[in-house]
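First up is the structure itself, then whatever we jot down about it.
A single protein chain has been omitted; all remaining protein chains appear in their positions.
A and B label the chains in the order they appear, each numbered from 1.
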Amino acid sequence: MGAIVEAIHLSKVFRVAKDRPGVLGALRGLVSREGRDITAVDDISFAIDTGEFVGYLGPNGAGKSTTIKMLAGILHPTRGEVRVEGKSPQRQRREVVRRLGVVFGQRTQAWWDLPVRDTLELLAAMYGVKPKEYRASLKRFDELLEIGAFLDVPVRKLSLGQRMRADLAAAWLHRPPVVFLDEPTVGLDAVAKRRVREFLKEVNRQEGTTILLTTHDMDDIEVLCSRVMVINHGRLVYDGDLTGLRRAVGAPSELRVEFAAPVGEPPSGPWTLVAQEGAAVTVAFDRSTVTAAEVISRLSRCGDIRDVYMAEPDIERVIEALYRQEGPGSHHAGQSRPPVDRRRALG
Amino acid sequence: MIALYLRSVQAALRAKMQYRTDFLTGLVLYGVLSATDFLMVAAILARFSRIGGWDVYEVGLLYGMASIAMGLYRTFGAELHAFERYLVYGEFDALLLRPWPTLLTLLGRSVEPERLGAVLQGAVILAVAGHRLVETGALSPLGLAYVAAGSLLGTLVPLSLSLITAAAGFWVVRIGDLQTFTMYAPVTASHYPLTVYPRWLRTLLTSALPVGFINFVPVQYLLGKGGGAWALWVSPLVVVGFALLAYGFWRLGERHYQSTGT
Partner (left out) sequence: MNAYILSAAKAYRRHLQYRAAHVVNNVASAIFGFMYIAIWQAATGGTAATGDYEATNMARWVAFNQAMLWAAVFLTNGLGIPETVRSGSVGVDMLRPVDYHLFVMTRELGTIGYNILYRCLPLAVVFGLVVGVQVPEQLVTYPLLLAAIALAIYNGLCLRYLIGISSFWTVQIRFANHLYYTLHTAFSGFLVPIDLLPPPWDTVARLLPFAPLHHDPARLYLELSGAEALAWPAGWAVTLTVLCRVLTNGARRRLEVQGG
């Protein structure tokens, strides 16, 4: 299957106006284009295939939002190009967004003072969804998201979780082949998070929706994403699957070995001892330098092994380690935005 | 596209009607309160009988037209009027995600029906003044029909001024202060015959801020106070042309937004 979303040498440079003192300075600032350049996204290229579920990770200000905004046509790249189904969202904005779903976890798409149903009806009209398809979608959303219970409640009275479910329904109403999700689980409780994940998994599998998702919740990534891209300081520092990510970072895996009888001195080898309690020994080792089998076989020399437990490194720690690694683009400052908590209708 | 806009407006109205008492108080208040502007004009005219050769009914015609145009704009252009918020809080992004022209999506998102109170107030003053002028023979019935139609078309002028101001926001972000200059001042000025103003102000009000074409230019001819028959067809042309120009500027600003970010 071919690439449905492509970023080709994508860069975005923001120009920040220099503050000048005084009235004259402020007036000059209006006309002059002098300022400081900030590279938010620095020469990023990737291709996402139809049906892929990609997690897009990075610390705050790394360039995640800027990338998504360029992919969705909200921003023009300074250099490079975006292709969604072969079209440029900048030059053919209306054609592209018709085939796109976008959810910003921080804001709702829904009409604040109206029941969810009204928003969905209006969106159906906007995207030209046929009445029959509309009814079918509504039924399906009720099965998957249980939105039927609050379809006639004004959006302002919904809980955060209900609102996110409504937003997901709104984004999928016109059955877009591509959906961008910006932190869809932010601020949700565990139950709501699980429901959102189940829905995403389902539509990705059944409808083949291509999904790009940004999140700070590593569980989202672990449960949902077959592929992970990591951006830091505006540069793509990793693109591959989760296992590869762990390997690339070289975060230690942990092995807990239970011997038949307590072993005397701590065994030494290409690992570090984490704990030793009676007959149980836990060691941490780097998978890129030594295999698990090798570690077990070396440990078995100390005594008879009764049981072995493997613990993969916590993805959260992997990412932390990755962020800490100073990339070549580390001199670029990221774009940070003030937190936006205004929840208005985005109809 | 129009159908979709109407649907949007319908939904926006439904949202508004959740607060029905607000709507009713607003309707009455806007109606009564806007009338004070005319009361001030009337007070001056009660004392001096004429301003620049125009009596209270003639000025009433100007006032009524401008009031209807501005009131309709404030009713249906509510979101555009509050556009600064979209730029400051980055809400403009959401408009770009819809498969429609951004302006259409924007305008459909909310209406302020209570502002129709001001329209009603303008219509009443227009009707009273028009009736009297037709009675005295100063204005032909056909002329009055032109005035009524001109008031409606005139809505395009404040709308276009607002559109240009909003589009300027794509560069300067803060447009609240600019609106006083581009909207409130010229619309207030159009309540009076433009001939009372110094030349530079009159020029401004018939060129860059063309509020003169809402009312003064055609009404001056209709009341036989100057100008030529050309005023009757030039005015709507200027109004429509200005609207197209404003929309072009809006499109330019939109592209600028996309290439610079918020």
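Here, contacts are C-beta pairs under 8 Å (C-beta built on N, C-alpha and C of every residue); 3 or more make two chains touch, one makes a residue touch a chain.
Every value quoted in this text rests on a predicted model; they were computed, and no experiment measured them.
The chain that is not drawn here is touched, among residues B:18, B:36 or B:203, by B:36. Touching the chain that is not shown, out of B:52, B:224 or B:248: B:52 (per the contact rule at the top). Mapped onto chain B, contacts with the missing chain fall at residues 22, 25-26, 29-30, 33, 36-37, 39-40, 43-48, 50-52, 172, 174, 176-178, 180-181, 184-185, 188-189, 192-193, 195-198, 201.
Quick note on the criterion: only the chains that are shown with their structure count from here on.
Taking each chain's centre as the mean of its C-alpha atoms, chain A lies 46 Å from chain B.
Partner chain A is touched in their complex by these residues of chain B: 3-4, 7-8, 11, 14-16, 18, 89-91, 93-94, 96-101, 105, 108-109, 172, 255, 258-262.
Every residue of chain A that touches chain B in the complex is listed here, in rising order: 12, 14-15, 30, 66, 69, 72-76, 78, 90, 93-95, 97-98, 100, 102, 104, 107, 109, 111-114, 118-119, 121-122, 125-127, 154, 335, 337, 340, 342, 344-347.
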